[in-house]
Each structure stands twice: as structure tokens, then as C-alpha cells.
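Everything below concerns the one structure shown next.
One protein chain omitted, others in place.
Going by the order they are written in, the chains are A, B and C; count residues from 1 in each one.
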Amino acid sequence: MSMPDKDISTRKLSYLMAIREAMQEEMRRDKNVILFGEDVERHGGGFGVSKELWEEFGDQQVRNMPISENCMAGLALGAAMTGCRPILEFMFMDFSALAIDQICNEAAKIHYMYGGQTNAPIVYRCPQGGLSYKSAGAHHSQSLEAWYVHVPGLKVVFPGTPYDAKGLLKAAICDPNPVVFIEHKALYNNEGIVPEDEYIIPLGKADVKRTGSSITVIAYGYMLQFALEAAEKLMPEGIDVEIIDPRTLNPFDEECFFESVRKTHRVVLIQEACRTGGVTAEWGMRIEEECFDWLDAPIVRVAGEDVPIPYAQSLEEKVWPNISKIIAAIKNVCYFN
Amino acid sequence: MSMPDKDISTRKLSYLMAIREAMQEEMRRDKNVILFGEDVERHGGGFGVSKELWEEFGDQQVRNMPISENCMAGLALGAAMTGCRPILEFMFMDFSALAIDQICNEAAKIHYMYGGQTNAPIVYRCPQGGLSYKSAGAHHSQSLEAWYVHVPGLKVVFPGTPYDAKGLLKAAICDPNPVVFIEHKALYNNEGIVPEDEYIIPLGKADVKRTGSSITVIAYGYMLQFALEAAEKLMPEGIDVEIIDPRTLNPFDEECFFESVRKTHRVVLIQEACRTGGVTAEWGMRIEEECFDWLDAPIVRVAGEDVPIPYAQSLEEKVWPNISKIIAAIKNVCYFN
Amino acid sequence: MTGQSIIPSREKQLEMLQTMLKIRHFEMAAGQLYKRGVLKGGVHACIGQEAIPVGISAHLHRDDYITSTHRGHGHHIAKGADVRRLMAELMGKETGYCKCRGGSMHVAAFDVGSLGAYPIVAAGVPIAIGAAYSIMHRGSDQVVVAYFGDGALGQGTIYEAFNLASIWRLPVIFTCENNYFAVSTKTEATVALKDIPGFAASFGIVGKRVNGQNVLDVYNAAGEAVDRARKKEGATFLFFDTYRFEGHYFGEPEIYRSREEVQKSKDELDPITLYIATLINSGMISKQAIEAMEKDCQREIDEALAFAQQSPLPNPDEYARYVYA
Partner (left out) sequence: MTGQSIIPSREKQLEMLQTMLKIRHFEMAAGQLYKRGVLKGGVHACIGQEAIPVGISAHLHRDDYITSTHRGHGHHIAKGADVRRLMAELMGKETGYCKCRGGSMHVAAFDVGSLGAYPIVAAGVPIAIGAAYSIMHRGSDQVVVAYFGDGALGQGTIYEAFNLASIWRLPVIFTCENNYFAVSTKTEATVALKDIPGFAASFGIVGKRVNGQNVLDVYNAAGEAVDRARKKEGATFLFFDTYRFEGHYFGEPEIYRSREEVQKSKDELDPITLYIATLINSGMISKQAIEAMEKDCQREIDEALAFAQQSPLPNPDEYARYVYA
């Protein structure tokens, strides 16, 4: 499969359609790829992502589940160990909490625990996050990637563009390991170039979304949009931002981070999730450990506040990172000496 | 309640007995303090911690549960909102995964979600970890504090000594918030001074377990023992280690960290949990953000390897931090320039 | 009193009708707000299902507890919650029950015994068990009603709760509102449980399947169950057949059922229409009195809307208030 050049293609697709197309291609290729989830059949799952797939693939490959998240995850594992390649949709990432035992204690560990006798090719599709997906409240807006990044044996992927969403999901479905595949709800309608030619994006590879010389900004998921906008706004000030999208959160492409930092000497990390214990802390520490001598300023994080997500929009807006918080952080770091 | 001086008292108690005594005192003081858990009655729970409590307090305050972790956590929440102060024992921390929805999505959030109408005074007692608790394998040896530290609304406590265990547990039981109280299985038999006079240790306060001038080592849980031993071994080399035990992991006492780092300029952080996404990353980043100009060397972490915990002792030993890894890290940091 | 049907007093009956109407008007007002873009997020109306919480709450005291779901407005209004503070909550105002940190899916009204709405399906049920435990512990004679939908029967935690309620004879009424759908999924396609009394009996509790569109049937079944709980004679599992007239949430496309099916249900199964007919037939109330009642309800909801509209937004700088108690 050759890698088509997204800069040559002109086809635009939404993030949602890109995800659907990835599933569709893989389900056509392999009838053992089966989508399980609540309302995934005609309704297309929580957000319509799988619409039309049931019509094409039928019950054999698209299966409505009862509201039994833990059993669904266990079912996926049993099926995965015996020849299927399940994709699970959790209607909201928040509900994966009900299945975390099967995901983290079982699926993540079975290849190791059983000494390589088996493996678990499962993709857990997890729509998460808030922002332009408004007023969903404390149980439908969280960003929980950090839980899963802390579990050896799992891979964690989080695309920020339609192009990445498609290529990474195809890689995730083909991966022999369990993959937590995070989708940002507020990105579903975002459009971007997605070539018609088939391609995959290997897991574990970051992407430099913007090259720059002044500072390294690492951003993922919905935050990527903010970072790109902030970068444009900072150009006139002479701040030339390099933006790295790790895309895979575990294993993450630390070499790519280090290379950029050795060039820019300054770092801002952005996460939507609440600050304490988020994944950017890990990245920050890795950079600090490896690039201590190259750093001209403290590494600064822009992150969600340490609160449950409130319902009222006026409160909600205070909780998440936004462009002005990001600009302020970048400036602080750039003007530090 | 005045704070008795532990250096004057001579009574020795094991970590296990200190925990039991804390429960006992609080259960005597308030009959609404109720211990729930599997086999907590005559058997004393998974490790005998609550032995004799059922004999003293009866079914009213000590209750065997079915193996229903999620329901147990929900039960505790409903009881806590209506006048009880439940203590739950998860037989192993690993099984708290089954209840993480009730702990993190419900209990942690209800005070906020319901705008202060209610609160959840619950203590989740979670025996965790490995080390001298040998060959328990992938499902009975994990260190999962990072999951809970990432959840606003929860407090997370992890004592490393009998003295701290008693004082912190009493504070946790009296706290109006849900508290994840972690106990290290391999510490249960460790003895230490525990004064007979009643005392509590406020949550959120770190303790300088050893003062020193060369380097700040932050260590908690079982790792504290290793850090203290390493410090003794390094004295002859002229390395004078300051050891801080945060004791409460969320909220953590960052001021105490900063103060020490501004004095020593060098930092090693130690965690038993697997490295990626562990709590020391958060502490490292906070220090880096606040004390950048005071740091003379990169902050280095000593951590568990990113693997499920293997069964065979010969493999297990490779996975956890040990004294020689810690000594090596401290030397590296001290000799860095 | 098992099996015998009790006719509530006229006063009680009119009160029940009034509450059903109040819920209906509240939900319709919320629907309007949603259409006008004032409400964002998921708002799940209980239109068509009003008889259930009303028939149950007719037996409940103010200090009895309920746990509710994503479809919880009716549970709260029936329990006596202040519609002004409910409306303010939906509209994101500081005067809302939850100071607008909760919203429609997390309403709660601790002043009238609601321990809150839990939109994570079935999550409220073990919490209800905990409240029931605390009742036993305190030796009070309160009872707990745990509301959940048919879809919640997929969640294992429900069975964990049945088990505990049976073992400890907890004063709880498990209240399943079977509206035949979980979002787009026909419950019969994903939930195997059919014989409710048989199932409950195998767990050592009492189970009963009841017509949830007839508020008097609800009233009678709930009366027995509440009585049993109050006397500490154990838990009951009530399974009410009902129908939701709106989409799963306002704005939901409803591809899974025909307009005809919905219209037919509205025509034949509207618990309010049915009840009004019964009341008029039995001569308990006149058409005019009903119209007056409707006006009263409308006025109350209008007042609630006005209250909510005039209420202040929260202070954004207080976003971190109430994280810790």
C-alpha cells in the first residue's frame, strides 16, 4: 500500500466520514472485522459514525449491544482471541469506565500473562471531549486518555484530523494489540483532505503539523486546531511555532519531540484533559530528562482545569484551554529568559 | 486533639495494626462509620486488617459484601449521601477497576454536579503493590494511584509508615470527600512508632522524612523504605539526601517540594507504578514549571517498568525499582553538571 | 393488601392528575427551549411516561428517597421538586438546583429526597441500595425508589443491586420504566429478561409487571411495594410498560419507529388522556375543572420560565466551586 500524498489529493471528507470509511474498507477486506456497540446498526452509534455500515455488512459484522459495557469488552476479548477483530464503540468515552477491568486488566495483559500464546486485536472507539460539543455535563465530556496511557499492553491513538483519523484507524484495526482509539466529538464535522487511494498511518509516529523555529508546541485531538490558530496569530509577533501532533499517545514518538526541542529550545504542551496527572506531564518529563541542556525556558502546560465538567456554558468555557490561554503560554515561554 | 510527639512515644505498632486502630477509634467515635468489604468480618478482609472489628462492632458496622465491587461502591455512595461514613475495602486495588465508574464518575463528582447539595464522605481502602509481596502476578500486584490522582473531586492518600497510616486514615474517615486510601501490602508487617494518644495527620501535607542538602528525593509508599536505605548508603560518599514523602498524592503538597528543591537544586522522584503516566511525572512537571531556575540537573524518575507484573520472581525483580537503581539515579543527578 | 385494588381519594386523584399535567407542561416547555436553541446538551423528555412517577410518589413522604436517570424531570416533579429551580437548572442559571453545574441529566433535589439523576445507565441503582442501607442502619421507616429504564437491564450492576436488596431485605422499590426502547434499540433485541415475577422470585424478592399508562394501576402496585418496604418486608421489582412520545432526546431523528406507531401510541396510550377519561366517566371532575387545572399548570410553568430567565448566570470565576466539600 503506497502512501498517497494528501497534498495532491483534493477529496474532502469529515472526520466522521473518514472514520466510517476506514471501518468500511477494513470490514470489506476482512469479514472478521466486526463492529459492536450500542445503537451501531441503523442509528450509526452515538454520533452516526457507523451509519450505513449495517446496511452494507448486516448483523454478521455490525451488532447492536445491550447496555453492558463490561460484558461487551469481555466479549470483544474472547472474540479477538478466537479469530475475530472486534471494533467496539463506547457511546461516550466516559462509559468505558464500566469496562476498564476488561480493557486494562484483561485485554491489555493477556499477551503477556499467557506468555505470547494469544493476543487481542481489538479497537475500542471512544468519542470523548467537550468544547464545541456543548453542555453535555460531567458524564459526557471527559477526556480520559491518561488512564489508558498508563496501562502497558494498550496502545492509545487520538487523531486530530480526518486524514489522520482514517489512516490511524486502519492501522489500529490491523494491529495485533488492543488499541484505545479516541475520537473527539467536536471534530466529527470538521473537514479535511482524505485521499481516495488507500493508505495507513503507522501507530507510534508523530506528525509535524507546522514547522517553526521559535518554540515547540505539542498538541493533539481538538487542541490541535487551537494550536494552529494560535500559531497564525503569533506570526506577526515574530513567533514561529512548530506544532507536533503525537497522534499516538502510547507509544509516543519521543524522538520527534526531542528533535524539535533541540531546535527550538522552548516547549508548550496542550491537553484538554484536566491538568493533574494528564499525559502532557509524561511528555514534559521525558523532554526534561532528555533535553535538559537544550531548554531555555520552563516547559509549560496549558490544560483543562481540575474540576468535573460543569453544565452551564458560561462555566464550561472557563474549564477548557482556549486560544488566548495558549497564546499567553507561548508568549510566556518565548519571552522567558 | 493535640499532636503527640512520635519521637517521645515508644509504642511500636505494625502498619496493619495502625490502620486497624484508626478504624477502631473512628468506629467507636461514630457508629455511622461502617466498614464494607469482602470477608471483612471474621476473616478481617483480604489481609486481616479488620480482624476483631466485627467482634467489637457487629454487623451494624462491619459488613461482608458479595463480590460486587461496583455495587459496593455505589452502595457506599448512597449511604454516604444519607448519613453514613462508609469505609470500603477492595480486597486488592486491582479490583477497584470494576468500581471505577462509581468512584470516579459518581462519588468524585456529586458534590460538584449537584452544586453542593450533597457530599460523599467515603474511604476506599485499597491494598496495592508488589515487592516483598511476591509472585502475585498481573492482577494482584499493580500500583494504580495515577488513575485516581487524575480525577478532580477525589483525594488520594498513600502512607509509607505506621504512624502516617494511622493519622492519615483518621483524617480520611473524617474528611467530607471521597478518599482513595492506598495501603501497601508489603508494608503491613512493618513496625514503627505509633503513639497511644490520639492524633490525626491533615490530608495534603507532605512530610520531610530525612533532611539533607545535596538532593531532593520524593518517594512514597513502599519506595520510601528504599529511599531511606539508599540515603544511608550514600552518606559515606558525601551525598546528603533530603527525602520528602508527599503522603497525600492529591492534593499534593507542592510547596514542600519547591522549598526543598530551591535548597538542593537536584531532584529524583521514585514510584513503584509503571513509568509512563505515573504521578511522579506530574510532580516533576510542577517542579520544572516552578523551580526551573533553581534546577542544576535534569529531574530523574526511578519507576516501575512499563510491563504487566510477571509471575516469576526472577522477572518480577527486574520490574520494580530497587535500591541500586535508586542509588544510581541519585548519583547521576548529583554528579550532573 | 396484595392483589386488592385501592381507589385513592378524590383529592389524591385530582392531585395526581395535576402533577401529571405539570410534568407534561414542564417537558413541553423544555422542548420549546430546545427548539429555540436556548437549551443545548441532551434533554430527555418523559412525555407519555408521566403516570409512573406520579402513581408512585402518591405514596411517598418528603423524606423518602429516589434515584433518577437521564430522563428524570418527571421523577423530580412528582417527588415535589420546585419547577422553578428545575427550569433554572436546565437554563444554566445560578438559581438552579445544582447551581447549573449539573443540568438536565444531573438534576437533583435533595430538599425533597431526590438523591439525583444518574445518566450513566443503571448507575443510580446501587446508590439507591446504599440509601436503603442507611435507612436500615438508622432505623427510620423511609423507603427508596430506584428508577431505571428497560435498557438498564443490560447493566450487571442492576443484578448486583437486586442481590443485595434481597439478602439484606432493603426497603427499596426497583422501578423499571419499560418504554420498549433504549435509544434506537428495541429492548427485546438486547434484553432477554421476560418473566419479571419469576425472575424476582428466583432472587427472593417480589416482582410484578404493571400497565404504566394507567396511573391507578401504578398507584396500586406502588402502594403494595412501598408498604412492603416501609414494613421492612423486603424489596420489590416493579416493571411498568409505557411508551415515550418524544425522541430519545429532543432533536433525535427517530429512525427506528414510524410516525404512525408514535401517533397510534399518542392516541391510545396517553396516560393523561386516559386518566382524564376515567375521571370524567366516574364523575370525579368536570371538563371545565380540567381546563382550569391545565391553566394552573401552564401558569406555574410560565412562572418557572420567567424565574429561570430572570435568574443570574453563574459567576464564571466560580467554576471551581464545589469540587471539594
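The definition used in the following text is that a residue touches a chain if its C-beta (ideal position, glycine included) is under 8 Å from a C-beta of that chain, and two chains touch if they have at least 3 such contacts.
As the structure is a prediction and not an experimental result, all values here were calculated from the model.
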Among the chains presented, those that the missing one touches: A, B, C
Option touching the unshown chain, where C:Tyr180, C:Phe203 or C:Tyr249 are the choices: C:Phe203
Among C:Asn163, C:Asn211, C:Thr278 or C:Gln298, the residue in touch with the chain that has been omitted: C:Asn163
Hidden partner chain, touching residue among C:Ala29, C:Ala58, C:Cys100 or C:Val191: C:Val191
Selected residue (touches chain absent from view) among A:Met113, A:Ile218, A:Val267 or A:Ala329: A:Met113
Touching residues (missing chain, whole complex) on subunit A: 32, 34, 60, 66, 68, 70-84, 86, 101-102, 105-106, 110-121, 152-153, 155, 176-177
Positions on subunit C where the hidden chain makes contact: 153-160, 162-163, 166-167, 189-196, 198-199, 201-205
Residues of subunit B in contact with the chain not shown: 38-39, 41-43, 64-71, 94-95, 98, 134-140, 305-308, 310-315, 317-319
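Keep in mind that, in the parts below, only the chains that are shown with their structure count from here on.
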Averaged-CA centre spacing for the pair subunit C and subunit A, given as whole angstrom: 37
Separation of mean Cα positions, subunit C and subunit B [Å, integer]: 41
Chain centre separation in whole Å, for subunit B relative to subunit A (CA means): 31
Residues of subunit C engaged with two or more neighbouring chains: 98, 100-102, 106, 120, 156, 323
Junction residues of subunit A, two or more chains touched: 70, 94-95, 98, 137-139, 306-308, 310
